[in-house]
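Moving on, here comes chain A:
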Amino acid sequence: MTDKAEGTLLYLDGVNKAFDGFKAINNLSLVLAPGEMRAIIGPNGAGKTTMMDIITGKTKPDTGDVLFEGSTDLTRLDEAKIANLGIGRKFQKPTVFESHTVEDNIVLALKAKRGAFATLFHQTTRAEAARVDELLATTRLTDKRKMLAARLSHGQKQWLEIGMLLAQEPRLLLVDEPAAGMTDAETAETAILLREIAKTQSVVVVEHDMTFVRDLGVKVTVLHEGTVLAEGSLDAVSSNPKVVEVYLGR
Partner candidate 1 sequence: MTTERSTAGQTRATRSLMGALAFSLLSATGLSGAAAQEDTIKVGVLHSLSGTMAISETTLKDTVLYLIDEQNKKGGVLGKKLEAVVVDPASDWPLFAEKARELIEKEKVSVVFGCWTSVSRKSVLPVFKELNSILFYPVQYEGEESERNVFYTGAAPNQQAIPAVDYLAAEEGVERWVLAGTDYVYPRTTNKILEAYLLAKGVAPEDIMINYTPFGHSDWQTIVADIKKFGSAGKKTAVVSTINGDANVPFYKELGNQGIKAEDIPVVAFSVGEEELAGLDTAPLVGHLAAWNYFQSVDAEVNATFIEGWQAYTKNDKRVTNDPMEAHYIGFNMWVKAVEAAGSVEPDMVIDSLIGVSVPNLSGGYSAMMPNHHITKPVLIGEIQADGQFEIVSQTAGLVVGDEWSDYLEGSKDLIADWRKPLSCGNFNVVTGKCGG
Partner candidate 2 sequence: MITGFLLNGFDTRARIVVAILIAIALLVPAANLMLPPDHPLHVPTYLVTLMGKYFAYALLALAVDLVWGYCGILSLGHSAFFALGGYAMGMYLMRQIGTRGVYADPILPDFMVFLNWKELPWFWYGFDMFWFAALMVVLVPGAIAFVFGWFAFRSRVTGVYLSIITQALTYALLLAFFRNDMGFGGNNGLTDFKDILGYNVQADTTRATLFALTVLFLALFFFIASAITRSKLGKVLVGVRDAESRTRFLGYRVENYKLFVWTLSAMMAGVAGALYVPQVGIINPSEFAPANSIEAVIWVAVGGRGTLVGPIVGAITVNFGKTWFTGVLPEFWLFALGALFIVVTLFLPKGIVGTVQAFWANRRRPAAPASLAPEPAE
């Protein structure tokens, strides 16, 4: 099996997960090449978030392989380990450290030793400071750096979270509905930002907003009832009768 996973960045095969009998993920298979950006769409309850949970180690699958870089078995690791492997995740509902300043949020996310004592005696280096400035710039939050995250707007929180994601310097980003609750302008901005990121890192975007997905202009996977329904360019999948049925319930 690993030979099939050869050269892939993320490799899911025959993954199943059930909650009290309800099959959230049903024999799901998905392959992501290095440097690829993938949009995942699907109606509510299609299992998008559960899939993210499985990849990031929050939920253990009942059966199936989840491999990172063809070899590392993610099902054996916990969130922290997986994160340190270089998989960053952005939640559906933006979660930032509300009682920290924007700056501190980024600082906490910066790639660095994660051990308790390392952080206890940690002093911010010049390099780190520079990196923080840079990230604040990318996420358009420079002027808010001293503000408590709690006081940011919803959109700004989304961006801050993406910023924190970047600060981890992950090889794979899992982004859950980044455009949710954003103005059209913000949405467009976000799309640009993501494409920017995709140049250096692999990204998986889960999204409802079709226009946003179109803006991304990448390969699309349609999930339905925990399994892959269709895969291909947005136009291809949206003309797929099965997909149409699922969405328009015909």
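Criterion: a residue touches a chain if its C-beta (ideal position, glycine included) is under 8 Å from a C-beta of that chain, and two chains touch if they have at least 3 such contacts; residues count from 1.
Regarding selection, all candidates are chains of the complex that A comes from, given by their letters.
It should be emphasised that the depicted structure is a prediction, and the values quoted were computed from it without experimental measurement.
**Student:** Which numbered candidate touches chain A here in the complex: 1 or 2?
**Tutor:** The candidate that touches chain A in this complex is 2.
**Student:** Quick check: in the complex, which residue numbers of chain A touch candidate 2?
**Tutor:** So the residues of chain A touching candidate 2 come out as 56, 58, 78-80, 83-84, 88-89, 91, 95-100, 104, 107-109, 114-116, 119-123, 147-148, 150-151, 164, 168.
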